[in-house]
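To keep things clear, I will list the structure first and then write my remarks on it.
Only one protein chain is missing from this complex, and each of the others stays in its spot.
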Amino acid sequence: MQHLITTSDFSKEEILELFEDARLFKDLTSNNYLNGKIIVNLFFENSTRTRSAFEIAAKRLGAQVISLDVGRSSRSKGETIFDTIANINAMKPDAITIRHSECGLPGSLIEHVNCPIINAGDGTHAHPTQALLDLFTIVEHFKGETEGKKVAIIGDVKSSRVAGSNRKLLPRFGMEVCFVAPDCFKYEGDEYKQYNHISEIIDEVDVIMSLRTQLERHHEVYFESLNEYAKDYCITEETLGERDILLLHPGPVNRNIDISDEMLKDPRCKVLEQVSNGVAVRMAILKKLLS
Amino acid sequence: MQHLITTSDFSKEEILELFEDARLFKDLTSNNYLNGKIIVNLFFENSTRTRSAFEIAAKRLGAQVISLDVGRSSRSKGETIFDTIANINAMKPDAITIRHSECGLPGSLIEHVNCPIINAGDGTHAHPTQALLDLFTIVEHFKGETEGKKVAIIGDVKSSRVAGSNRKLLPRFGMEVCFVAPDCFKYEGDEYKQYNHISEIIDEVDVIMSLRTQLERHHEVYFESLNEYAKDYCITEETLGERDILLLHPGPVNRNIDISDEMLKDPRCKVLEQVSNGVAVRMAILKKLLS
Partner (left out) sequence: MQHLITTSDFSKEEILELFEDARLFKDLTSNNYLNGKIIVNLFFENSTRTRSAFEIAAKRLGAQVISLDVGRSSRSKGETIFDTIANINAMKPDAITIRHSECGLPGSLIEHVNCPIINAGDGTHAHPTQALLDLFTIVEHFKGETEGKKVAIIGDVKSSRVAGSNRKLLPRFGMEVCFVAPDCFKYEGDEYKQYNHISEIIDEVDVIMSLRTQLERHHEVYFESLNEYAKDYCITEETLGERDILLLHPGPVNRNIDISDEMLKDPRCKVLEQVSNGVAVRMAILKKLLS
């Protein structure tokens, strides 16, 4: 039995096979691959977008979904997360999808269950399904030719689990990842090149991945307002000029903070394609882990 | 592709065809017309009743339903309704059902989606599925002979989207609509006859449609209490006497404010039949728009 806690749970070959399925699922029509399967969605952090994508993916495959709002009941009765999981596991679901604010929590549950665990985001640690859909969008855009491509991840790199997963996943497919961030949002480590401003490398990059500025994850106030951040880090028409750059964002986009209104309408910006791909890739992941 | 924003989106012929389906669905047993379809329910206004009716209708047709409690997550992240819809649309559902407090909002979404939008109530504007189920209940009651029938809509006509939809729909089927309301609740316009008290026309009407007094939609206090309103506008046995009048209400009924306990038990009162018809008519609507 296989889990998906971080992208390293899948080999490069497995990921390419996954993408073959995702390609078949791209129109998002329904099939019967997971008829009779039950998937429990445990979202301790609220997320309309990711929860919906997982739910639609499961239902398009013919599976049933049970969404547990665990926060409201079990926890108010003082139950530990491990007891909650042991109980859900005793009801014998075919998979458990979990989002939690604590780094590493989904991985620590593996030994307590008899079904695949899928990490739908854990704190600032990892968001493997997002990174896989980002990679899939890049692979499709470059028709598989990802070797040597340069990807600039811009924004709150420090607390982004999307950055956390992508910086490990993309280099496995020959890409070079660098970060663009103000000092307060910089990655703590020196394995990646880091820049203060996108202008320093705009002429070299093939992909810009803008991140959502998540002020709620910081304990200190770094900017007087998001507008101050936006002055230097918002991706605008001026930033890209005529360059052939693929612009991505995990959503939801802070309009005119992360990306400008105009750039969101620009054909180089593929944020909605990422959303569609997100369902297709999750369908492929669920099919792989459950069937 | 067709949407249902107001009842005028359907021709008279289409509505009669719809009712043929609704008649077949009247026992509300399950079928497979929409197997493999996914319907997203977006209720920005809380509504157990309408949401349940839509959900049961969809599931009786074999469709899957995803209910998004959009208010709690996306909006708290500052996303606009148009971005929320664009994202949901990118997940390629087969239809989106939406209830929102803002008049005209569901209609404004049409250009942003690739699937049918069904208006499940927008502010004080329209509630087309309610009007269609009301019409269906009237058509069934009079065995199709609606020509020349007089319908008195009584109560808070001013802020009722149910009245808003019915006053346009019923005349298309030969019925004459009039309003009975205190001045503060009167319709602002002169296309319809308006009365202060039901006694003025009780001998002429074939149908009384009582409305829910929605104090929450008014900014001013018009009555010291609902009981004061009820003195003049509650439909009682005394109001109807022995007359052969069909009594309707969109629910939930304020007992002894809108309709008296006794009249709710009277065979002339068809509020629960309206609820059953509501599922059958919505099944017919979903089948029409999705298949």
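First chain written, first letter: the chains are A and B, and each begins at residue 1.
In this text, a residue touches a chain if its C-beta (ideal position, glycine included) is under 8 Å from a C-beta of that chain, and two chains touch if they have at least 3 such contacts.
These figures come from a predicted structure and were not determined experimentally.
Chemist: Can you say which of A:68, A:226 or A:272 touches the chain missing from this structure?
Modeler: A:68
Chemist: Can you tell me which of B:30, B:101 or B:291 touches the chain that was removed from the display?
Modeler: Per the contact definition at the top, the residue touching the missing chain is B:30.
Chemist: Just name the one of A:11, A:29 or A:80 that touches the chain not displayed here.
Modeler: That would be A:80, which touches the missing chain.
Chemist: In the complete complex, which positions of chain B touch the hidden chain?
Modeler: Residue positions of chain B that touch the missing chain: 27-30, 46-49, 52-53, 55-56, 59-60, 251-255, 272-273, 275-276, 278-279.
Chemist: Mind pulling the chain A residues that touch the left-out chain?
Modeler: So the residues of chain A touching the unseen chain are 35-38, 40, 64, 66, 68-70, 72-74, 76-80, 83-84, 86-88, 90-93.
One rule holds for everything that comes next: only the chains that are shown with their structure count from here on.
Chemist: Take the average of all CA coordinates in chain A, do the same for chain B, and state the distance between these two points in whole angstrom.
Modeler: Going by mean C-alpha positions, chain A sits 40 Å from chain B.
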